[in-house]
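All protein chains of the complex are present and in place, except for one that has been dropped.
Coming up: chain A.
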Amino acid sequence: MMNFWAVSTEILILALMVAALAMDLILPKEGTRRGIAYVVISGLLATLVYTFGLYHTGPSMTFFGGLFIADNYALFFKQLFIVGMLFSVLFSMDYVEKYIESPGEFYTILMSALLGMCVMASANDLLTLFIGLELMTISFYVLVGQRMDDKDSGEASVKYLIVGAGSTAVMLYGISLVYGASGSLDFVVICRSLQMFFSIGLAGVVLVMIGFFFKLSVIPFHMWAPDVYQGAPTPITALLAMGSKAAGIAVFMRVLYTAFPLLGAYWLPVLAVFAAICMVGGNIMAIRQTDVKRMLAYSSIAQAGYMMCGIVSADIAGMKAVMFYAMLYVFANVGAFAVLTCVETMRGGTTHRHMTGLAQSAPILAAVMTISLLSMAGIPPTAGFSGKIYIFTAAVERGYLWLAFVGFVMSMISVYYYLLVAKAMYRDLTPEEEAENTAVKIPFAVRATVLLSVIATIGTGIYPELLASLTNLASQTFMR
């Protein structure tokens, strides 16, 4: 008998997905689909509470002959995905009602994307990884194209599909080479195989890494990201930036640390250089953007660079720093995208022009946006500051002083373009703009989301020990 407790989180999410689909069929055809959102939100909340009970010491549960592992590390990332998904559903209810043609399907596919992310976080061999990855990305291909009224959305979906399929092919080829060299797909067996040091194994490792670089939109494999982020419905952009990226980071870190640790001498310098390129390129290209969504796409490229700095340190401290940073990036993203979604629902766009005068018409949204962006830039007392301190300390301790230096300089540069948004919101208005600046009605769900995200961002910044102890617990069962 297989241990089904190991996959209990996934079973709950799958049940939620089926429930959303069934509700869509039962509810009257022309009626509102808001009820599905409430069911999904309460279901995710229950799942989140449930997952706290799964933290453990000692050996972790596995499923299907060790192909799937439910350790604390996977659990932490699952909680991260659930939190991100929970808030995205919460702040996007009005947006979905206004712009999405079939909300029932929208929520169903959201749940399947979440399921894919959770499988990825728990993957303990390359095949499970691949299945989780595909479940997530195929769901996202569909979700990105959900705006039927918007041509950009369809274009983004097709672009994402084509680039995604290409990168999947590259990764699959890499996986086949790794299998050829090591004779197994299991991470632990791959690690022990001496054959990996031959050219064929190394070629496989390179291709697998390139596949991950595509999914994480690392420069120079980033060309799809800005268009897809801009064209996708705003809540989906939020999930691409936090969920999809965090899932990629989670599984990338597991592959590097458990399957290829002995090859570290080969991939560490490569990763360090790509992290630097990401931080420099992402931040510089973000400066000239006037659409906030597109700006956040470039900024998310830079954020992937920061997280890769943590991976480069290749020890427990670095891993904890990456987990810490991924979680606070979710908080900041939730705040920023909740505001963007609200603004887009009210004013029909997300450029600087649409943000103008937000400080007068909706001061709470302007304040939350500013705090979230400052957290992404790493200004104290927000959480971003402590996150960057952890990451760069971990990198410096392993001798990557130059990398930390690049990170610090680029963080300072990033403040400029984050504050451009703040400037658009807070600057004095001309009389004509004043007349146009209609009041923004903020729904209760959005108000609750932005307040919670700000509390989490500031709270983690002032008192990081709470989240740090959780990452501590999460990393305990990782290194065997």
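Here is the rule we use: contacts are C-beta pairs under 8 Å (C-beta built on N, C-alpha and C of every residue); 3 or more make two chains touch, one makes a residue touch a chain; residues count from 1.
Keep this in mind: contacts and distances are computed from a predicted model.
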Listed names "NADH-quinone oxidoreductase subunit A", "Transporter", "4Fe-4S dicluster domain-containing protein" or "APC family permease", matching UniProt entry of the absent chain: "NADH-quinone oxidoreductase subunit A"
Which residue of A:21, A:355 or A:440 touches the chain not shown here: A:21
Residue, one of A:148, A:169 or A:200, that touches the chain absent here: A:200
From A:183, A:220, A:269 or A:363, residue that would touch the chain that is not displayed: A:183
Hidden partner chain, residues of chain A it touches: 1, 18, 21-22, 25, 180-181, 183, 195, 198, 200
